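Missing here: one protein chain of the complex. Every other protein chain is in place.
Now for chain A:
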Amino acid sequence: MDWLLVGSSGDMALAKIIVVTSGKGGVGKTTSSAAIGTGIALQGFKTVIIDFDVGLRNLDLIMGCERRVVYDFVNVINKEATLSQALIKDKRTKDLFILPASQTRDKDALTQEGVQGVLEELAKEFDYIICDSPAGIEKGAQMALYFADAAIVVTNPEVSSVRDSDRILGILQSKSRRAEEGKEPIEEYLLLTRYHPERVALGEMLSVSDVEDILAIPLLGVIPESEAVLKASNQGTPVILDTESEAGLAYTDAVDRLMGEERPLRFLDIQKKGFFKRLLGG
């Protein structure tokens, strides 16, 4: 693992910048950012999750802090607010902060220098900076990944999502700061979400190994399709805190793997059905 060195004054700040990205929309980037950010903070690392989706702020809702947003990322870039004014301290998890996106419709609100300034300031205080990318491959998505040290590519086992993930991998390898400066490339991890083991067994859905074969990047985790995800977002609680749910536990495993632990994959077996149900294919 290598660490980003920030600060031209010679002071060394150690912060790891992780982008959660996908290309395609609706695959679970914000859900995953909220869950993984919370999971890292639970391990005792000071963590901030930044919503890069300017104009379509949603991380605040998923984290349940939507009524506490006063200033946002763009206000900080434009020096209309300080970072400490804009950061929202999570009420449930110690060491966790959220930097909300702006609801402005100005697409050029995020400048590269502005983003860099905010990240450098955050890097002095935080251990992990999670960048929740917007969908697409436009400027917002490029800003979210530009300064990253690692990328979590959220993918559904479905053709358009897999293709878009491959496209994002190409951008990570060519348009990031690490690529432009010829440094060690961004670490890439696959997070497969909305996985139905039953449908995979029936040959109706791409399997984990199918997606691994195509994208050829290390697997961080597989999150099974779970009712707990909608329930958690309804309540504004990151799903990782639902330790009764398979999705929550699968996210915990993914965070442990991100931290270098070995965790076997779970929840990929089909739930046992009764004999008659199986016989009739119900």
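In this section, contacts are C-beta pairs under 8 Å (C-beta built on N, C-alpha and C of every residue); 3 or more make two chains touch, one makes a residue touch a chain; residues count from 1.
In the analysis below, contacts and distances are computed from a predicted model.
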Omitted chain per UniProt, picking from "Thiazole synthase", "3-oxoacyl-[acyl-carrier-protein] reductase", "Cell division topological specificity factor" or "Cation:proton antiporter", is "Cell division topological specificity factor"
Out of A:14, A:56, A:70 or A:202, which touches the unshown chain?
A:202
Based on the whole complex, identify which of A:138, A:180 or A:210 touches the chain you can't see.
A:210
Determine and list the chain A residues touching the chain excluded from the picture.
158-159, 162-163, 166-167, 170, 174, 200-207, 210, 213-214, 278-282
